[in-house]
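One chain of protein is taken out of this complex; the other chains stay put.
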Amino acid sequence: MITETGLITSNRCIARNLWRLEIEVPEIAYAQSQPGQFIEILVDVTWERPLRCPMSIAGIQDNRLSIIYKTIGISTHSLATKQSGETISIIGPLGNSFSIAGAGSIPVLVAGGVGLPPLLWLHQILTKQNITHYLVIGAQTGEEHFVKTDQHKNIYLTTDDGSLGRHGTVIPVVESIIDKTNNIYIYACGPEAMLAAVQDTAFEHNIGGQLSTESYMACGFGICQGCVVKRRDFKQADHSYNLRYALVCQDGPVFNMGELYFG
Amino acid sequence: MITETGLITSNRCIARNLWRLEIEVPEIAYAQSQPGQFIEILVDVTWERPLRCPMSIAGIQDNRLSIIYKTIGISTHSLATKQSGETISIIGPLGNSFSIAGAGSIPVLVAGGVGLPPLLWLHQILTKQNITHYLVIGAQTGEEHFVKTDQHKNIYLTTDDGSLGRHGTVIPVVESIIDKTNNIYIYACGPEAMLAAVQDTAFEHNIGGQLSTESYMACGFGICQGCVVKRRDFKQADHSYNLRYALVCQDGPVFNMGELYFG
Amino acid sequence: MADLSVKIGSVDFKNPIFTASGTFGYGTEVSDLTDISALGAIITKSITLHSREGNPPPRIVETTGGMINSIGLANIGVDQFIAEMLPAYKFFETAVIVNIAGSTVEEYCQVLKIIDAVSSNIAGYEINISCPNVKEGGMAFGVSADTTARLTERLRKLTERLIILKLSPNVTDITVIGKAAQEAGADAVSAINTLVGMSINHLSRESNIFTTYGGLSGPAIKPIALACVHKLASSLEIPVLGIGGITAIPDVVEFTLAGATAIQIGTANFRDPDIGRKIVFDLVEYCKQDKIESFDSLIGQVRVFQ
Partner (left out) sequence: MADLSVKIGSVDFKNPIFTASGTFGYGTEVSDLTDISALGAIITKSITLHSREGNPPPRIVETTGGMINSIGLANIGVDQFIAEMLPAYKFFETAVIVNIAGSTVEEYCQVLKIIDAVSSNIAGYEINISCPNVKEGGMAFGVSADTTARLTERLRKLTERLIILKLSPNVTDITVIGKAAQEAGADAVSAINTLVGMSINHLSRESNIFTTYGGLSGPAIKPIALACVHKLASSLEIPVLGIGGITAIPDVVEFTLAGATAIQIGTANFRDPDIGRKIVFDLVEYCKQDKIESFDSLIGQVRVFQ
């Protein structure tokens, strides 16, 4: 956990309402961040919005960290107006990270919407390490996709409206991968409904994996207790003040398959 | 009264904490604005600050209006970050204006701090019309002065700390002008204490004139009743809901010498 | 086009976008800057029996997301109001609700009687029992259920027109006051008036408001207003008019979902006196996009978890 003033080196639109921001934050970049971790950005120093904005790390290269964000409200729209050369305060790296599955298992990365950024980074690392894996990306419409389908690289896209890739959710694609592949291990990040469906599918086929989830956060580092999610089995001690809930910001955002209760 | 989206054509620092902003607002510029009138600027569309910022018009040239402002708080500091090319919403022209004194009288313009902008414009007009007049400008320190002393043009500066021009307030200079000149007429704009002193001096020498004053405003156009100043003689009907007070935004900002009660 | 009309008591308003008392003058001041005929109603500055000079300046200061005012019910008084304003209202194409204030039950009654006797152009009265900036009257009424009931009962007997009690959030339980108003015959309540607030200039060490305390309004208070409206709407039968920090369509939708039959725009008028008209325009678009036939079908439809 470091507070650092970052220098914006690029900020551009990469798909409908999706932006990619690159920031020089040497201290955070060299703090051994891992895919799954996130940062808290102080988008504006005014107090119209008192809180920072949590964003998953989408990659780190040398002293630069990147995020990919969707403009949905006040802070994210304001973030999209920032220019290279401006500075911005960042706290990070925060939260836990995906842990690499046991040797021999085949990772299947399942991303929905802005759940993609951390998995893109994981995908990059797996590719570098020459580990065979799948990447399944779901979005509402084709305009939100900025990664290209590539069957040779095992990259599959889906859209809710059928405008690009497979029509429907990511689940049928995941199931077809399960059908033809042994020893797979799932990494999923996306909206709660998707995570719940992925977890159901994993249960059905008795497959292990990790889910990265979101929640509303006031701090991002354990002092507000605002970011709780319900555990299925609440016996495990953690950073939350009570065993029923886990803190997304410290016990997560990555949880083991089966750890969380959705619904 | 017009609401118009203005295009910023320049915004630069002209003295310590003093900035000059130029905006293209054709409709307002051609609405026959006069020195003394002001505009209401929506500095930021966020709601950290809900109200607009009142600023005197410092001049109009073709379709461009300029203001001169001091960075003292949230809105004015934010205004100083605006770049040419950005747009900004303006309501104006607002309030009444200085009326030109009778033929033969010699105008003495007395400005304190950010009371200068409207008088600079008046000075410009008088100069164009070849009307002999004086301009006395007071500031706390020399760093706040951006107009040059010029005895030939009857421009005199004072500073509270003596770092530039005459040491002290504007009053001794005004008195020395009174001493050597007949038939003078005063136009003053500045902090309340200065206006009170000018009014006292005018009374003493039985000199007429006009004072432009400020107050906290919520609207700028008569619907909040927030901007009141006390009248000395409260028998005159005006825009305020009661005769004791006058509205700076509509009955002012310019009042006749002797009209207001200070203290 | 969607049906935007709403009914309060027996009166139909063409849409639920009103302007709040004290933030739109008497409705005649800003005709240069907006078209008031677009609005569902305008609510006048509070009227008292005699013209009031109001509080000394400073009366206004900005705060984070809001502002404090201490106008002190400055107003032209009922006689001048009748002489100058009522005739103008004949030509208004929007409903007018007259806001009344007083320091005694008697004063409220007299003002209402005087206006009611001569006016045929107004929809009704909003009774301000919640002004935090004056010593007499105002909030002293609004914090007591008894006084509220007594005042409402008396006024109810004097007119057939709408009587809307404007409630203060500066109380332990606003529903108690709302119920008192309802039982005494009010047609509706409006909520909220401003919250008691203070501001100090840290440099001069002076209070930024002459009366030390003033009324806080603007987006800063919206969550408090929304809670009051939801509580009132959940516990009363009569309509609730929502007020507090409304600046755009999402706010209007939120207040409506919380239970407001109509809403009032206050502080936002100072930034943009045309905002009410714009919101009415946006509301038409909003209903079209969301395929809403009658906007009033949204009233109270918020989904709460428990």
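In this document, chain identifiers A, B and C correspond to the written order of the chains, with residue numbering beginning at 1 in each.
Simple rule for what comes next: a contact is a pair of C-beta atoms (placed from the backbone, for glycine too) under 8 Å apart; a residue touches a chain by one contact, two chains touch by 3 or more.
Note that this is a predicted model, so its numbers are computed, not measured.
Colleague: Out of C:12, C:146, C:160 or C:206, which residue would touch the omitted chain in the full complex?
Modeller: With C:12, C:146, C:160 or C:206 as choices, the missing chain is touched by C:206.
Colleague: Touching the absent chain in the whole complex: find that residue among C:2, C:68, C:86 or C:165.
Modeller: C:68
Colleague: Among the options A:42, A:100, A:147 or A:164, which residue touches the chain absent from this view?
Modeller: Spelled out, the listed residue whose C-beta touches the missing chain is A:42.
Colleague: With the missing chain put back, which residues of chain A would touch it? List them for me.
Modeller: Here the touching residues of chain A are 1-3, 42, 47-52, 89, 91, 215-230, 240-245.
Colleague: Extract the touching residues of chain C with respect to the undisplayed chain.
Modeller: Missing-chain contacts on chain C: residues 56, 63-66, 68, 143, 170-172, 195-200, 202, 204-207, 210-213, 216, 219-224, 226-227, 230, 245, 249-250, 253-254, 257-258, 301-306.
Convention: only the chains that are shown with their structure count from here on.
Colleague: Quick check on this structure: which chain has its C-alpha centroid closest to the centroid of all protein C-alpha atoms?
Modeller: It is chain C that sits nearest the middle.
Colleague: Based on the averaged CA atom positions, which chain is farthest from chain C?
Modeller: That would be chain A.
Colleague: Could you give the separation in Å between the centres of chain B and chain C, each centre being the mean of its C-alpha atoms?
Modeller: Chain centres of chain B and chain C, defined by C-alpha means, are spaced 36 Å apart.
Colleague: What's the distance between the Cα centroids of chain A and chain B, rounded to whole Å?
Modeller: 55
Colleague: As a quick test, compute the distance in whole Å between the mean CA positions of chain A and chain C.
Modeller: Spacing between the chain centres: roughly 46 Å.
Colleague: If a residue has to touch 2 or more other chains to count, which residues of chain B qualify?
Modeller: In chain B, the residues touching two or more other chains are 47-48.
Colleague: Mark out which residues of chain C touch at least two other chains, giving numbers and ranges.
Modeller: Answer for chain C, listing residues that touch two or more other chains: 64-65.
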